[in-house]
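Removed from the display is one protein chain of the complex; every other protein chain stays in position.
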């Protein structure tokens, strides 16, 4: 068991099978030493765990959990891409889209569910640049969607 | 005629002149071996072919056609940037913003209009990572906006 997977084990996190794209694209592409991961939804066991608008259908804490699950799916994609998560040098950038009720402006708190998970699992290498925005609709009415850029050893 | 242009010809696609930016920015920038292309709209012959919200003003099939046109404009920008489309190594990432009616959640189906076009034209090199989100407003009330990252030979 390598270092990052040991850390996942300590945290009690089991990486799922990497979710398949829900349309005609790839879950990840590597260009040079950058790994681009497609927008991840809060899928677990093949279905969406959190749907609807944060601030109306679910609250910010549930949104944060949705972001955490999306980040776990991002790590699952990274493992599929890299073989070993120990090849991650740095989580570079995360863009988080929060399905937001009118007047809901706590997107940063929601996205912290992903950011804190990545820092917990990867340590300093998990601390990334980020943009968080609120959008009016997401695929399948998902509560959040998060995309990732990692720098990796090649 | 090079390989990619031959393929465009077989598919009956004529690349338009690369649309000019609608404000104070550049249509594309190359950094190292990455080509970043500005957000493309479904412009054809100098005007927007599809405006309004998908799921209200136009249907998902029309949205998909809007995404296809935006991807053709992305290829036109890539040709302007590269001289020859044969310099494309890989379409790395596509971010698609769909001007979405309230309750419209089929953004992935809409964006497939772009993803399928790129795979048809570029083959395996056209298969990319992707994020698809629904937004409440787009420039000039365009139905979709798509930005692209390509890895290119330098």
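We just call them A and B in the order they show up, numbering each chain from 1.
Quick note on the criterion: a residue touches a chain if its C-beta (ideal position, glycine included) is under 8 Å from a C-beta of that chain, and two chains touch if they have at least 3 such contacts.
Worth saying up front: this structure is predicted, and the values here are computed from it rather than measured.
Considering A:37, A:58, A:72 or A:135, the position touching the chain not shown turns out to be A:135 (whole complex).
For chain A, the residues in touch with the chain missing from this view are 32-34, 90-95, 98, 100-109, 111-112, 115-116, 119, 127-136, 149, 151. For chain B, the residues in touch with the chain missing from this view are 21-29, 31-32, 36-39, 95, 97, 135-141, 145, 147.
As a working rule, only the chains that are shown with their structure count from here on.
Here the CA centre of chain A is 25 Å from the CA centre of chain B.
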